[in-house]
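A single protein chain has been removed from this complex, and every other one stays in its place.
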Amino acid sequence: MVGISVSNDTATDEGQRAMEDSADSGEPEIVAARHPAIKVHTEVRQPETTEDHDEKTFELRNVSVSYGGTVAVRGVSMDIFHKDITALIGPSGCGKTTVIRCLNRMNDLIPTARVEGELLYYGQDIYGPKVDPVQVRKLIGMVFQKPNPFPKSIYDNIAFGPRAIGIKGNMDEIVERALRRAALWDEVKDRLGENAYGMSGGQQQRLCIARCIAVDPDVILMDEPCSALDPISTARIEDLMQELKELYSIVIVTHNMQQAARTADRTAFFTVVSDEDTGSRTGALVEYDRTDRIFSNPSDERTENYVTGRFG
Amino acid sequence: MSSDIERTSGRARLAAGGARSATLGALGRQPGSQVLRNRIFFGLIVVALSIALLGLALVLIDAILKGRNSLSLDLVTNRTSPRAERAGFKVAILGTLYLIGFMILMVVPIGVGAAVYLEEYANKQRWWNRLIELNIQNLAAVPAIIYGILGLAFIVRGPLDLGFILFAGSITLALLVLPVVIIASREAIRAVPPSIREGSLALGVTQWQTIWRQVLPAATPGILTGIILAVSRAMGEAAPLLLLGATTFVTFNPQPFSDTGYTALPVLIYNYATRPQADIREVAAGGILVMLAVLLLMNSFAIWLRNRYEQRW
Partner (left out) sequence: MPNLRHHFTAELEQLRLQVELMAVRVDQNLERMRDVVEGGDSTIVSVALAADDEIDAMNVSLTERCYDLLRREAPVASDLRFIVSVLRVLSELERIGDLALRVIKLAPDHNLIASNPPTYDILRAMADQVIDRYRDALRAWATLDLTVATELATPARSMDVFYERLLAEIMRLDGPDAARVAITIFAAGRALERIGDHATIIGARLRYLLTGDPDHLAAEVR
């Protein structure tokens, strides 16, 4: 939001007046931009426009996904930027989960799924003929809606990925680093050998995040990571996301609009489009912009209706 | 509290009392017909359980009564002999152990492998995979003697032409119990939640690694159950083995790969039991107990193994 600081140059009457008024009412006034006596410094909090944030991690060009002939989502074109937190929001069935699962080729696991269009990762088409989905998933990790730790110890949960992939190195260090980055180390450092299922839901989800981090990805995808969690665990993970975005680009699907408003740098709003003739329902991208714009003054009326809760 | 009640009017007290008993009535007992039905159902279940246990108990009691005179360590250390005082089951025990041992070595990789293929790799939409599924279920119900004939035709004679060796018996037993193992393993693999697989794949782990390191370890208790069932079934099969060279009277330790003859516990028990001498028949009864003991031992080992894996969950 806008922050205004008023300089103390009240040499003129007009400046004096305005200052007195604000002193009287006890409220900070927003005063003239062009008033000669008062300097206004407007600082709008923007995501840092360093080189990092201008680099495009993903470019989607007219991506459509269909399951066995039924088109689930159509014509998605958007750019996801490096070290951004990008949120995908929208009502049920709008295709946001479908889109995020395209980013790491998890849709391959569904035999009837077909992906059309171009999906570039740092300029390379992920769905190209020579691309191995296993390699893609090493770089683009995923955290799921319901925490799904493996039926192993906490240590083995984290170590599984690096071991299976063949990451050499001191496994203890790798595990500790992953748990520290997931803000879980202090809570579990004395019980690494215990079963992961003994942890609370919030801890399990952070374990899943740590597990994802342990294989050193570039991007972390999160599919409604907090829907199954209580508000405090949710808040912890949102804080964690702010730390994680220093190192990883994050794409998050969320039903919770406040969460998107709080955490995301950019937000994409999807909706369900009904075909009048066939009655089929397809997802489509409506608007994709900086989060502050989406939630203060969206361009599309459908976005406005959704974020204000008038239409789900 | 009581002083409050005294102060209230009679009408209020009546009303309160009425409310209380109405609530009790609502929360209280079920209608009579429901209670009766519950009791009858429970009774029927107990009866069913009793019948099942009764059958087992009768076998045990009968064996104990008939064989109590022969119960001694000699039963397991004596070789086969027509003379009751020198008759034992050592040869048969060894034969059974060899048979089951080889069978397990064959059935586990093939059965679990088939289950893994069916669950993890096969595209369930394809008709041939559905056909395979259907047939495995049918094969589990085929009578054991048919497998004996199969083994005689194709393994002892025919293409493999191994002759009447113990190993051929093992192969046949393996074919017999394979459907059971496949079905049980498939169920165990299915029971592993897809979220575990997704979580593993999302890390960039290959499908094979996911199966080997996550799915199979998690499915191990169920797979072991399948093996227990398979072993229990195979141990009791006499009929097919008779077709495959398990001659009933063998006095020397079995050689698995030579056709010098072999025997198994159920076969030898059959032999002893059909003799005219009463004391040999007692030895047969003792043999039943021996067989149950061996079965119990093997199953206990498998159950212990399964418990060890289950605790990891």
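A few remarks follow.
A and B label the chains in the order they appear, each numbered from 1.
The criterion applied here is as follows: a contact is a pair of C-beta atoms (placed from the backbone, for glycine too) under 8 Å apart; a residue touches a chain by one contact, two chains touch by 3 or more.
Just so it is clear, the structure is predicted and the values come from calculations on it, not from any experiment.
Across the whole complex, the hidden chain's contacts among the shown chains comprise A.
Looking at chain A, the residues touching the absent chain are 2, 4, 14, 17-18, 21, 24-25, 27, 30-35, 40, 42, 44, 257-258, 261, 295-298, 304-305, 307-312.
To be clear about the criterion, only the chains that are shown with their structure count from here on.
Between the CA-based centres of chain A and chain B the separation comes to 51 Å, rounded to the whole angstrom. Of all residues in chain B, only 123, 125, 193, 195-196, 198-206, 209, 213-214, 217-218, 312-313 touch chain A in the complex they form.
The touching residues of chain A, when paired with chain B in their complex, are 104, 106, 109, 111, 134-139, 141-142, 144, 146, 148-152, 160-161, 164-165, 195, 197, 208, 211-212, 215.
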